[in-house]
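A protein chain is absent from this complex, but the other protein chains hold their places.
Order of writing sets the chain letters: A, B and C. Residues in each chain are counted from 1.
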Amino acid sequence: MPNLAINLEGFRNIVPELILGGVAVVVFVLAALQRTSTDIKQSPKGAAARGKKRWQDVLFTNISALGLIAAFVFLFYPSRDGSTTLFFGLMVSDPLSTFFRALVIGATFLCVLLSVGSPSVARDRKGEYHGLLLVMAMGMCLLAGSNHLLMIYVAMETVSLCSYLLTGFDGRLDRSREAGLKYVLYGGVASGVMLFGMSLLYGLFGGLSVQELHQAIAASSALDTPVGQWAALLAVLFILCGLGYKIAAVPFHMWCPDVYEGAPTPFTALLSVGPKAAGFAVLIRFFYGIFLAPGDMENLIPAADSIPWVLVIGIISAVTMTVGNFIAIVQNNLKRLLAYSSIAHAGYVLMGVTAGGQEGFQAVSLYLLIYLIMNMGAFAVVSAVDRLHNSEDIRVYQGLGRRAPLLGLLMAIFLFSLTGLPPTAGFIGKLYLFAALIHQGGFWYVALAVVGIFNSVVALYYYARVLNVMYLKKAEEPVVTVSVGNMATVLATLLAIPTIVFGIFWQPLAKAAQWSANLFH
Amino acid sequence: MSHVGLEHFLVVGAILFTLGIVCVLTRRNAVAVLIGIELILNAAGLNLIAFSRYGGQSLEGSVFVLFIIVLAAAEAAVALALILAIQRRLKTVDVDRTDSLKG
Amino acid sequence: MPYHTTSTLLTWITFVPAIGVGVIGLLLGLKPLLKLKQGTLDRLSRLLALICSGASMVMCIALWSGFDSTNTGIQFVHHAVWIQAFNIEYFLGVDGLSITMIMLTGLICFVAVVASMPWGLPKENKEHFSRRSVPGYMAMILLLEMGMLGVFCALDFFLFYVFWEIMLLPMYFLIGIWGGPRREYAAIKFFLYTLAGSMLMLLGMIALYFASNPTTLIDGSPCAHTFNLIKLATENDFGTAGMLLGVAFPKIVWIGLFIAFAIKIPMFPFHTWLPDAHVEAPTPVSVILAGVLLKMGIYGILRICLPILPEATVWARYGIAIFGVINIVYAAFVCMAQKDLKKLIAYSSVSHMGFCLLGLAAFTSQGISGCVYQMWNHGIISPALFLITGVIYDRAHHREIEGFGGLAKQMPEYSAIVGLAFMASLGLPGLNGFISEALCLVGAFPVFTLLTVVSVLGVVITAAYYLWTIQRMFLGPLNQKYANLADLNWRERFTLYPLAAIMIILGVYPMPILHLMNQTLDELVAPLAAAVGL
Partner (left out) sequence: MGENTFPLWLIPFLPLVGAFINGAFGYRLQRRFGEPVISAIGVSLPWISFILAAIGFVKLQGLPEGQAVISQLWTWVEVGEFKVDMAFAMDPLSAMMALAVTFVGSLIHIYSIGYMHKDDGYWRFFCYMNLFMFAMLTLVLADNLLLMFVGWEGVGLCSYLLIGFWYKDLNNAKAGMKAFVVNRIGDFGFLIGFFILFWSLGGEWSEAGYRTTGAFSLHFGSLPAMIDSMATKTLWGVPAPTLVGIFFFIGAAGKSAQIPLYIWLPDAMAGPTPVSALIHAATMVTAGVYMVARMNFLYVLTPTAMTVVALVGAVTALFAATIGCFQYDIKKVLAYSTVSQLGFMFIGVGVGAYWAGTYHLLTHAFFKACLFLCAGSVILAMHHEQDMRKMGGLGKPMPLTRWTYWIACVAIAGFPVASGFFSKDEILWQAFNTDALLIPGWIPWLLGFVAAGLTSFYMWRSYFMTFTGKTPEVHGHEPEEQRPAVTGVLVILAIGAILASFLGLPHLWMHIPSAIQQFLSPVFGAAANLKTAGYGHGTEWLLMIASVGVATLGLGIAWWLYRGRTSTIPERVLKTFPRIHKVVYNKYYVDEAYQATAIRGFLGLSRLSAWFDFKIVDGMVNGAGTITRAFAWIDGAIDTYIVDGIVNLVAQTVKAIGARLRRTQTGRLPTYLAGLVIGVIVLIVLTRFLSDVYG
């Protein structure tokens, strides 16, 4: 019978989530107040009103930004090196979760900044927008820290619900609503399937927290009977379906391009990074937490042999990156292109998951962190261009290198990084992934690495296509140099710096990733 | 008549699940798809309840179901909101018509 | 032996161009603030490029004067830990193999920068590459120079790889932005080919890394594996490393690396990117491409494949030789059929690099020295040839060999230089090309008698296509269209005469260069020669 003290102890560990939740509430309340106030005053759409609204935009941005910063700070204070399970094993607070919580908070922070003055969010709905973002951030944090099937489900649903709403948030566009609808229905099915799988697992092993399942599987004889094997197999694959949907892995990726294209650009940026990262955290924790031999990062328990899930994930990885890259080649909408590229990148990261072990997890953490930087950057440029031309079509990028040299340069940097060429951070990420695989050394591991290599070359083709359009093609219209001074550009510039710097010196990143990549502290 | 056991519940759950899947695959009306989702969720819920009752295990399963119900309601709310919005703009809730985003 | 830092000269040589890039970038950024005119900006960036590449070249000469050719070890070492977490070191150094290449790079890049100046061009020629977005162009050239110098200086595999890849981007843009009509196609083709190669190299590199034995970094801290090329060669025997992808480890890794390098050489059948790249690239870029970039492949083989995977190299030597001969003869034949002067010269490069492959495959000291000396000579001759092409292209705006005729009357000085360069390239004794080709063949003969005989036939064909070109372009009645072409101007003289002088001097007195490399190369090739019982 656990005593109250432990629970209070536990709350100290989820201060960031509490802060986020709290700030979210505040924002919602303010938004409601502002809405009513404007409704009552019936203020004419005058300059004053617009000025007021801009002021509100700034207000909400600042509040949520501060909230996120505070959450980030309290995430590392008190410093948590050890690993503690909270709330009867519902959650765990260990380096892995801390790292990914930091990641998602950072992503949300960037998204908030990116949303400043974004045309796709109506000024008078900023409040809800930021509120939802904060709740989503909280959800992602919980997801990253969850250690228990129930917790996984709840957190994931929190994230999903917010994303559904935010996807459909762009009042101007039908495509936004359409995306939202598709997203919610698809997500519903996926999570339903996962839930069914969870129920089976619960039935088989009579536990819901990762530790219980771990011990149960190691002990129980359920896997000896064919029925048991079938059931376990179904359970695992159903859950994989839910997680695969979160990280947009083939064949659970089909919602992804439509949603990315439909959603407001800043939110797409977040969507392509945050939930993915949290999803990977769960993926690692669930599978390896259950199937790793206790205290041993490298080897699995014998019971795992009856379900070759590592191989399955490997195959999914290969298929995912290939499909993502191949379809990306024929895309003409930058957002959609980046959507497929993000599918491909999920495939790359899955290489790390397949490799497993300290190095595999380190590679995953590192890659996701770098991917956060470079992909956010790319989306920042896209939204900057979006504000210039009000379009994401590749045609509007023609001659961008001449017309807006800065944007062109930044885009080039991010694209090279996404391709994985030195001296950019993207290369480092790839390096660690390949290294992890090759160090495993088995035939299938190296084969997967070769597939990865092949894909990197294919990927070059569509990234370079954008470069071609920006630099090699001459702009039809007379070349007018446009200078873009807005948040998106500033953000892109700020993100370009680490993209280069971490490509040349990434020691701290590597250390952090290594620290995070351990399930047994 | 024999005693109702775990298996019966599981069979019902499985059937519910299958029906749900079939429903989401076949129906073109967004609301119907939503209903299918509900079926799937309830199938899972039924399983959990059954296991926690018969498996002689902790109450976690039952607790889980409460969460499912809550979240299912929330999800339904969101979904219906979006469906309404679509309905207002496109005058249709047919998920085959909403295909402006593709490729 | 651990090499501790003895000098930072190499770092300077490598990164001075990078400084130039930085300054140009800064100017571009501050352009609005400083109210710079585009013209001033262009002039400034040209000046910067001249200064930086010039400084690099001067330092290369200093390097040469300070180099001790009797010492087969690494000299001018700059050695520090770079990324502790991955056991990556910042390790620069030269030995007899790389010093020649570094000097070559310094020289050729400077020549290329000079050749990128618009001096002596008619004013109305606004679309000339030397007048289009100059700052970007100069920045790219300098970046490229940094990459190439880095590759030749780097003695840490990872560092080597990074520099190797850095060369890709500027080359892509230089061809793609300042190139000819089909530049996009050529650029992306170059990019894809090379990237495919370097990706294979990446895998090979990682594989070698994880197969290497524990050792210590330069700061003494122990490391489980190493990228240090010297340690990889001396402290590891990969012959015992088991299987990879079902093939013996050394062989599969060797093949991966070799393909990566073969694409750069370029070796048949991976050579088709070269003609396109050359034809589309602006003259100075072709100069660098032919003068230095093509040397990367052979250099990589000599620096990595030979010392680190000797047994695999021995295993593959017949393959290398055969492909070398194919390069020589086949490409020579292709040259005969070319109509575009630049394409002809591009293919002749393919043919000449074949001698390198043949030479190094023999593991005789003559062969290996001939190989490296051939790299050097080709690095002197082919830039001259491309400059020559540029001269005529700037005047006549086309390169169709058949389109000229009788130019000897109109441009005697130019014709003389062309004659000299062609003779050097076809290996006329007394000029540098002959020495290296002869050395390659002499070295290869005892091992691959028949193959060598075949490749000597290539020499005959080479003479044929060069003379035929001369005949079609310079002899016969003057094509009246070109009755008013100007002869060489001072910029062209300034770029061509030094190269011409080197061709002659190193033809009659090649020892200065040969001395630099002989000892190192003998040591490099000795174990392999022993393995084949020479």
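The criterion applied here is as follows: a residue touches a chain if its C-beta (ideal position, glycine included) is under 8 Å from a C-beta of that chain, and two chains touch if they have at least 3 such contacts.
Fair warning: this is a prediction, and the values are worked out from it, not measured in the lab.
Contacts of the undisplayed chain with visible chains (whole complex): A, B, C. Considering the full assembly, A:311 is the residue among A:66, A:311 or A:501 that touches the omitted chain. The residue from C:294, C:423 or C:516 that touches the chain not shown here is C:423.
When the missing chain is restored to the complex, the residue among C:117, C:192 or C:485 that touches it is C:192. For chain C, the list of residues touching the undisplayed chain reads 185, 188-189, 192-193, 196, 268-273, 276, 330, 333-338, 364-366, 369-370, 406, 408-409, 412, 416, 423, 428-430, 434-435, 438-439, 441-443, 445-447, 449-450, 452-453, 456-457, 459-461, 463-465, 467-468, 471, 474-478, 508-511, 514, 518, 522, 532-534. Contact residues of chain A toward the unshown chain are 181-182, 185-186, 189-190, 193, 229, 233-234, 237-238, 240-241, 245, 250-252, 254-255, 257-258, 305-309, 311-312, 315-316, 323, 326-330, 458, 461.
By the touch rule set out above, chain B reaches the unshown chain at residues 21, 24-26, 28, 33, 95-96, 98-103.
The rule we apply is simple: only the chains that are shown with their structure count from here on.
One finds 26 Å separating the Cα centroids of chain A and chain B. Distance between chain centres (mean CA atoms), chain B to chain C: 66 Å. With centres taken as mean Cα positions, chain C sits 44 Å from chain A. Of all residues in chain C, none touches 2 or more other chains.
Counting partners per residue, chain B has no residue that reaches two or more other chains.
Against chain C, the residues of chain A that register as touching in their complex are 402, 405, 416, 421-423, 427, 431, 434-435, 438-439, 441, 443, 446-447, 449-450, 453, 456-457, 460-461, 464, 467-468, 471-473, 483, 505-507, 510-511, 514. Residues 10, 13, 17, 20, 24, 30, 33-34, 36-37, 40-41, 43-45, 47-48, 50-52, 55, 57-58, 60-61, 63-64, 67-68, 71, 74-75, 78-79, 82-83, 85-86, 89-90, 95, 98, 100-103 of chain B are the ones that touch chain A when the two sit in their complex. Per the touch definition, chain A reaches chain B in the complex via residues 149-150, 153-154, 157, 160-161, 164-165, 168, 174-175, 177-182, 184-185, 188-189, 192-193, 195-196, 198-200, 202-203, 206-208, 257-258, 261-262, 330-331, 336.
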